[in-house]
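Every protein chain of the complex appears in place save one, which is left out.
On to subunit A.
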């Protein structure tokens, strides 16, 4: 047992912290206000190799581990939740499924540019009538000659407005018991019949691009099917298991940012003749916040470590996601409370953390779905 980070992990933490403090934090307020996706920041994130952390060098990555990747998500998320979400989605949902399940040819063609930071990709699973119940997918793919023809609609897809490639799930047939077979398809965003719009007016993570995708007779070559045609459902469950680690890391980053602001403010704000940090009611809040952040971070690292060790991590990544995101919501809420009336004002930024944190209890599996995953792992 060893709780210390390796030299590389420490260096990555310092570098990303430095980068996020200087290049993202100063614009976070404006990105939220204008709901602007910071393309220029993503260009730099790509140049620094951050989009390639958990992928091997043969695909242009840096061969880092999941822990290093989680550290990077935490630090970016600490500066800006929306940028953090788009970063996490680009790696965990955009690139990872192609890396896990793609053929060598698909990896060379679709994965390499993503890992090198030259392009972004998205993962389109959710539909207007299929959210938590992703098995209820209505989008269909029909094989016609050498091409699949895809029709359907996807909603709230992160980064799709800036993506070069989409991984889209669709029903491609029925198994012998008459159940829908779901497969995943790689769809370049310049394919005719694809309409991507980004009109959502979101509560939080407003720097993140969220888009609707409509597919009308979208034709892709037969070889664009991703992985096992019959195991699309299992594949996205595995993809989401990994993604949950990054959402949990993002929650830790947001909570850390809120906590640091609250701690500092509580030492400066004087009421009844002393800094409010000296009132037990406030000191205890801060104690709970600090403790819960540390616990959540440890769970994130453990889930990431299990994944790196190629051990089962479904339950642990659900623990991490569930605890960290609910912790982040509590912590950001208390940070506003400690700021009193000032905390309610946008200028003080803590209210943004709360709005950003709320999404984390919904995206990549709601808190209820995490409890479902865990209870199933327990054999319930």
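We take it that contacts are C-beta pairs under 8 Å (C-beta built on N, C-alpha and C of every residue); 3 or more make two chains touch, one makes a residue touch a chain; residues count from 1.
Definition applied: contacts and distances are computed from a predicted model.
J.: Missing chain, UniProt name, options "Heme exporter protein C", "Phosphate transport system permease protein PstA", "Electron transfer flavoprotein subunit beta" or "NADH-quinone oxidoreductase subunit G": which is it?
T.: The UniProt record for the chain left out of view names it "Electron transfer flavoprotein subunit beta".
J.: Which one, A:64, A:124, A:204 or A:363, makes contact with the chain that was left out?
T.: Going through A:64, A:124, A:204 or A:363 one by one, A:64 is the residue touching the chain not shown.
J.: Check the options A:10, A:230 or A:278 and report the residue that touches the missing chain.
T.: From the options A:10, A:230 or A:278, the contact with the absent chain belongs to A:10.
J.: Counting contacts across the full complex, list the positions on subunit A that touch the omitted chain.
T.: With respect to the unshown chain, the touching residues of subunit A are 7-8, 10-12, 14-15, 18-19, 47-50, 52-53, 57, 62-64.
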